[in-house]
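Here is the structure we will look at, set down as structure tokens.
Note that one protein chain of the assembly has been removed; the remaining protein chains are unaltered in position.
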Amino acid sequence: MYMGVVIGRVTATRKDDKLIGTKLLITQPIGMGESESGMPIIAVDTVGAGVGEKVLYVTGSMASRAAADKDAPIDAAIVGIIDSLDWERQGG
Amino acid sequence: MYMGVVIGRVTATRKDDKLIGTKLLITQPIGMGESESGMPIIAVDTVGAGVGEKVLYVTGSMASRAAADKDAPIDAAIVGIIDSLDWERQGG
Amino acid sequence: MYMGVVIGRVTATRKDDKLIGTKLLITQPIGMGESESGMPIIAVDTVGAGVGEKVLYVTGSMASRAAADKDAPIDAAIVGIIDSLDWERQGG
Amino acid sequence: MYMGVVIGRVTATRKDDKLIGTKLLITQPIGMGESESGMPIIAVDTVGAGVGEKVLYVTGSMASRAAADKDAPIDAAIVGIIDSLDWERQGG
Partner (left out) sequence: MYMGVVIGRVTATRKDDKLIGTKLLITQPIGMGESESGMPIIAVDTVGAGVGEKVLYVTGSMASRAAADKDAPIDAAIVGIIDSLDWERQGG
């Protein structure tokens, strides 16, 4: 899984039927010390995440396991809202 | 999933039988503020996307779920046409 | 899927039984304007591609769908020979 | 699989039901000579790893095979604690 921060939302009227009703959140990957790195992805929210929240997301085929419709074409899903990150070193 | 913009189309007469009839669109990944980054990929269109449109695409084995032929060797599919991107920060 | 150009061939006598008889082509990923970027991969040819040809290849578990032996440990397969790339912008 | 070092832990009260009870460890990928490179990931511990330990982790759908709940949405799991790395060259 990966750490990310929700930075926005995507609206797409014309989409795959199995994505209808899903909440598509623009999620920025974060690393050490919550630094931002890499391209934002679009993850299906499954735990009620909101913009600005730090989240845990899963990618690849495992993501569809967290979705309401297990057959949906989903390769990224938010599966947790981070309470705390206990880093064990400087810069964490 | 990822955000991209359709920038062209691939024609390949000699191809896997299960790809016959698919529309193969050259798709450039986009990030924050719709900046372009990384290599263009070839995604199978499943929602009627056209050149210049901003799209949502899925990669890996999940992509074949969006295809007409669920057994096709497809690892990238366009599954939505983006209406709007509601960024919640500068540069979005 | 990805665009690539075939730049060579691998010979490996000692290999997994399910790879026996496969044609293993060294394939260089190409991007905008057919610029080369990233590491070459080894893709199983399934459409009769030759050195110097521009090809379409699929990666991950979907690649084995294009192979003769659907149970083979294959994570990259050439599934099309590109006739034309219709770019809709400069530098394409 | 990949080599990593455990550098912290994530707490997430609101998460997918199938992640309840899992230990989510922040894991920094390491390379040659145990140099650190790339973004830290979040891996489910399956072998009793602790902070500071060098570990072996698996990614993608294979990770869920190591988890207690084989249906959990897990794409990274720690599957070994490294005793020794026998490099066969300088800088290893």
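As written, the chains take the letters A, B, C and D, and residue 1 is the first residue of each chain.
The rule is simple: a contact is a pair of C-beta atoms (placed from the backbone, for glycine too) under 8 Å apart; a residue touches a chain by one contact, two chains touch by 3 or more.
Small disclaimer: the values here were computed from a predicted structure and weren't measured.
**Student:** In the complete complex, the non-displayed chain touches which residues of chain D?
**Tutor:** Contacting residues on chain D, toward the hidden partner: 1-3, 29, 31-32, 37-38, 46-48, 56, 58-63, 65-66, 77, 79-89, 92.
**Student:** Using the touch rule from the top, list residues of chain C that touch the missing partner.
**Tutor:** These residues of chain C touch the chain that is not shown: 6-16, 18-19, 24, 26, 28, 39-44, 51-52, 60-61, 63-64, 71-76.
In this section, only the chains that are shown with their structure count from here on.
**Student:** Fewest touch steps from chain C to chain D?
**Tutor:** So the least number of steps between the two chains is 3.
**Student:** How big is the rotation relating chain A to chain C when the fit is done on Cα atoms? Please round to the nearest 5 degrees.
**Tutor:** 145
**Student:** Between chain B and chain C, what is the gap in Å from one C-alpha centre to the other?
**Tutor:** 19
**Student:** Using Cα averages as centroids, what's the distance between chain B and chain D in whole Å?
**Tutor:** That pair's centroid distance is 31 Å.
**Student:** If you look at chain C, which of its residues touch at least two other chains?
**Tutor:** none
**Student:** Graph of touching chains, which shape: line, ring, star, complete, other?
**Tutor:** line
**Student:** When you check every pair of chains, which ones turn out to touch?
**Tutor:** Chain pairs that touch: A-B, A-D, B-C.
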